[in-house]
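Only one protein chain is missing; all other protein chains are in place.
What follows is chain A.
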Amino acid sequence: MPIITHAKSAAVVIDDAKCIAEKGCTVCVDVCPLDILAIDEGRQKAFMKYDECWYCMPCEADCPTGAVKVNIPYLLR
């Protein structure tokens, strides 16, 4: 069967103005236990790539600039 993509809302939000991924920061990507964050190659900013969040918050707690906000995923909010 062919595979289709399916839109989801991202509960983990990154404030591009604060994110310093372009300076080489990857802290949130490094610490996420579910490995769901990534750096957008073009924009050089972190983003939530997969809707597989345990809302545990190391990404938010360890971000050096306070750019990450973890919201509770919509299905259980």
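Here is the rule we go by: contacts are C-beta pairs under 8 Å (C-beta built on N, C-alpha and C of every residue); 3 or more make two chains touch, one makes a residue touch a chain; residues count from 1.
The criterion applied here is as follows: contacts and distances are computed from a predicted model.
Choosing from "Phenylalanine--tRNA ligase alpha subunit", "Iron-sulfur cluster-binding protein", "Putative aliphatic sulfonates transport permease protein SsuC" or "Fumarate reductase/succinate dehydrogenase flavoprotein subunit", the protein name stored in UniProt for the chain missing from the display reads "Fumarate reductase/succinate dehydrogenase flavoprotein subunit".
Panel shows chain A; residues 1-3, 30-35, 49-50, 52-58, 61-62, 70-73, 75-77 of it touch the chain omitted from the view.
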